[in-house]
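Below are the structure tokens for one structure; questions will follow.
One chain of protein is taken out of this complex; the other chains stay put.
Letters A and B mark the chains as written, and numbering starts fresh at 1 in each.
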Amino acid sequence: MSKSKINVGNFFEDFKIGQIIRHAAPRTVTVGEVALYTALYLPRFAVQSSTAFAQAIGYERAPIDDLLVFHLVLGKTVPDVSLNAIANLGYADFKFLIPVYPGDTLSATSEVIGLKENSNKETGVVYVRTTGANQRGETVLSYARWVMVKKRDRDAAVGPEVVPDLPKSVAPSELGKAAPAINVGAYDKALAGSRYFWGDYEEGEKIDHIDGMTVEEAEHQLATRLYQNNSKVHFNQYYEAQGRFGKRIIYGGHVISLARALSFNGLENVFHISAVNGGRHVNPLFAGGTVFAWSEVLEKAEIPGRQDIGALRLRLVATKDKPCAYFPLHGADGKPDPAVLLDLDYWGVLPR
Amino acid sequence: MSKSKINVGNFFEDFKIGQIIRHAAPRTVTVGEVALYTALYLPRFAVQSSTAFAQAIGYERAPIDDLLVFHLVLGKTVPDVSLNAIANLGYADFKFLIPVYPGDTLSATSEVIGLKENSNKETGVVYVRTTGANQRGETVLSYARWVMVKKRDRDAAVGPEVVPDLPKSVAPSELGKAAPAINVGAYDKALAGSRYFWGDYEEGEKIDHIDGMTVEEAEHQLATRLYQNNSKVHFNQYYEAQGRFGKRIIYGGHVISLARALSFNGLENVFHISAVNGGRHVNPLFAGGTVFAWSEVLEKAEIPGRQDIGALRLRLVATKDKPCAYFPLHGADGKPDPAVLLDLDYWGVLPR
Partner (left out) sequence: MSKSKINVGNFFEDFKIGQIIRHAAPRTVTVGEVALYTALYLPRFAVQSSTAFAQAIGYERAPIDDLLVFHLVLGKTVPDVSLNAIANLGYADFKFLIPVYPGDTLSATSEVIGLKENSNKETGVVYVRTTGANQRGETVLSYARWVMVKKRDRDAAVGPEVVPDLPKSVAPSELGKAAPAINVGAYDKALAGSRYFWGDYEEGEKIDHIDGMTVEEAEHQLATRLYQNNSKVHFNQYYEAQGRFGKRIIYGGHVISLARALSFNGLENVFHISAVNGGRHVNPLFAGGTVFAWSEVLEKAEIPGRQDIGALRLRLVATKDKPCAYFPLHGADGKPDPAVLLDLDYWGVLPR
């Protein structure tokens, strides 16, 4: 009786290939979320910061920050997909498709597209394709994600292994869908904070974003609750004190947002994340850590049919308690530098 | 000169039976407050989370969370009623009467309905009937509350004892007034997060809400300031270091909101608190504590004239640093379990 109505989350053997999960808690995003997002990360990209700026270049209004949309969509999937996850393994084919504005209501649906039991039979990898939709049913965001999920019962039988074929990167022809036609003549570089447009960046260029941001417990808890992400490890010190690390683990998405906001210094005109090719949370972050970040231009691409904007494929690396003047990534032994928190590969767009 | 214009709060002997106090600081509630409330507690009830969901079932828009309305109204009363209180003793006959929407302006008025000096002559119990009204003068919330207030002067003469006759519970016929007619056919159980409606709960059923939430100083301070509740014990470590506990005491309402948000897991469709029959803050909470919660269905009631919704009388118990699998309430000695923070008795409504 006591737990019959309780959601304890799905275990590996509960997932079936082709299963469609409509996630709970649709959410109307408002200027309230926007203000909190600013207070949590210090983003300064002019398009999201100013309605006047956004409208001048072609947006209906100031759009919701791409990562805020992502966090809200991902948050909805947690109770069904990753409540019993022990690792967040990766993202692929991750595309923003339509701008989201204050007042829009977001909901999320996931389809199980892959299942692979681990050889220890105690866990397995679950692959889902998640889509976030607005109140008109339009898909605003679509991504594949895979997580390692515990089995409830080691001996439970599972179906045959299915590993989806996911692209290594999103093709340039698929970029820019969530960016309206930009009136580049009306794009005020002084207000945006930089004179560097797409043509000014070079493949191989590395940028140390120089600033650092120390994270407090209250901050990441506020952020993660704002996203209605109820993953237990972020909030419950009573249990975490007895856990792997002895302390609450900060939501990996918090690090992505911090790194993106830090990247403003050097990438001021990269006003929109159009797609994510892949990403790894290399190490966990805990309260008290200071996050630094650096970027590398992996590739420059024209977007077919778009003369207004171009795309930069960027590696965004975040570190903990380690300034990035020397672009830390791997140690001398070729293994990841233990200070690295995040290694993200995304397509940003900016005016040409 | 120095303090003549300062509000030092009323003492027991300052209150008179029948006295009406119009409280200061009317407040326009906006989506800004809603976003912060989400970030502070992680509520996921679909009606309050989504304008689209709320409108589909019959609300004008997504209503303001009932407890946010309560905290804002109570906050206004603090400077006049409880600035010199040493204990918050109870609530009764507490009813939500009209939905509150973003953009509404709340103000509060209290009438002194009872006064009872304690035998030590140093304190007395003040009973007030507080009403919260919107900008049209409609009462949105009404409750009786009693607090123990210090006397300024032990020897001050006081009037005869008056103890109001307050109902032990709110009658089912008085419930549901702040819930519009619900279109149950349009109520999407998947989006709401549960398939259990009124008919699925049984009297005596107990639910362990399983999750826990650790509270930081910054969080409860932000919350209590959001409510413009200026009770000193929540904010001033300089004084509290010298006080009873050596630390700031968390506003009791913060615990109510945490417990209510935790109760989503198991009570997903109880979308509205219609009335509070009574409640006790059994023990104080301090920063660093982790709050858990469990519920018991005390009673099931039909609401006269309503086929759309039914009422559950629920006991909501919150604990500190104690999971609730065994439903902690009393110790073997019959005394309250020292881990119990809150024992609340309310009427929740949900679709039938």
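Simple rule for what comes next: contacts are C-beta pairs under 8 Å (C-beta built on N, C-alpha and C of every residue); 3 or more make two chains touch, one makes a residue touch a chain.
This is a predicted model, so every value here is computed, not measured.
Who touches the missing chain here, B:93, B:188 or B:216?
Selected residue, touching the omitted chain: B:216.
One chain is left out of this view; which of A:9, A:32, A:99 or A:351 touches it in the full complex?
Final answer for the missing-chain contact: A:32.
Can you list, in ascending order, the chain B residues touching the missing chain?
Those residues of chain B that touch the unshown chain are 1-3, 5-8, 22, 24-28, 30-33, 35-36, 79, 103, 105, 107, 135, 216-219, 221-223, 225-226, 228, 230, 232, 235-239, 248.
In the complete complex, the non-displayed chain touches which residues of chain A?
Contacting residues on chain A, toward the hidden partner: 30-36, 38-42, 44, 46, 49-53, 62, 190-194, 196, 200, 205-214, 216-219, 222, 265-268, 288, 290, 292, 321, 323, 325, 327.
The rule is simple: only the chains that are shown with their structure count from here on.
To lay chain A over its twin chain B by CA atoms, how big a turn is needed, in degrees to the nearest 5?
120
So what's the Cα centroid distance for chain A and chain B, whole Å?
Each chain reduced to its C-alpha mean, chain A and chain B end up 36 Å apart.
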